[in-house]
Structure formats: structure tokens, C-alpha cells
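Right, I'll just put the structure down here and ask away after.
The complex appears here minus one protein chain, its other protein chains still in place.
Moving on, here comes chain A:
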Amino acid sequence: MPIMTDLHTELKASIIEQLNLEDMEVSDIENDEPLFGDGLGLDSIDALELIVLLEKDYGIKLTDPKKGREIFESINKMADFIEANRTK
């Protein structure tokens, strides 16, 4: 049984809104689905938007952009990182 928290749902909704993923619903994004490449098909500009989203919504400033590759692998990874580092 996959663990689905409010944060997971909130993240999916924010990503859909922030990245203009038209015609996509929260239920269309799997928690362990890759966000880049074959999964949601996000690109490098989307990655920058996700960095902004982390700072704006959760007060996390990503100083090393290389870390993004790991953090933005999936909704699960993002949620874990946010839980461990959020300041708001």
C-alpha cells in the first residue's frame, strides 16, 4: 500500500499549477514515477521552477543545484527531502 500524505498531494497540485501541466490531475502522478525523462517529461526550466517552489513554499534554499537531480527524482524523494529540511 503506497503511503500518500497531504504533502504528496500538495506537491502534485503545486507542480501541476506551477509547471502548467495542462490536462493533468493529481491522481495522474504516481509517487514513485520519475519526474524527468520518461515520466512526466519535465525539462531543465521545470527543474529551475521546482527549485523556486522549494524556496517559496517550504523555505528551502537549494545551494547546490546538482542535488536537484536526486531530490526531484520522484514525488516520494521530494516529499522526504521537504519533511527533513523545511523551515515553513
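Going forward, contacts are C-beta pairs under 8 Å (C-beta built on N, C-alpha and C of every residue); 3 or more make two chains touch, one makes a residue touch a chain; residues count from 1.
Going forward, contacts and distances are computed from a predicted model.
A.B. asks: According to UniProt, what is the chain that's been left out of this complex called? Choose from "Tripartite tricarboxylate transporter substrate binding protein", "C-type cytochrome", "Glycerophosphodiester phosphodiesterase" or "3-oxoacyl-ACP synthase".
C.D. replies: "3-oxoacyl-ACP synthase"
A.B. asks: For a quick check of understanding: of A:56, A:69 or A:86, which residue touches the chain that isn't displayed?
C.D. replies: Checking the options A:56, A:69 or A:86, the one contacting the hidden chain is A:56.
A.B. asks: Could you pull out which residues of chain A are in touch with the chain that's been left out?
C.D. replies: On the chain A side, contact with the omitted chain comes from 19-23, 41, 45-46, 48-49, 52, 55-56.
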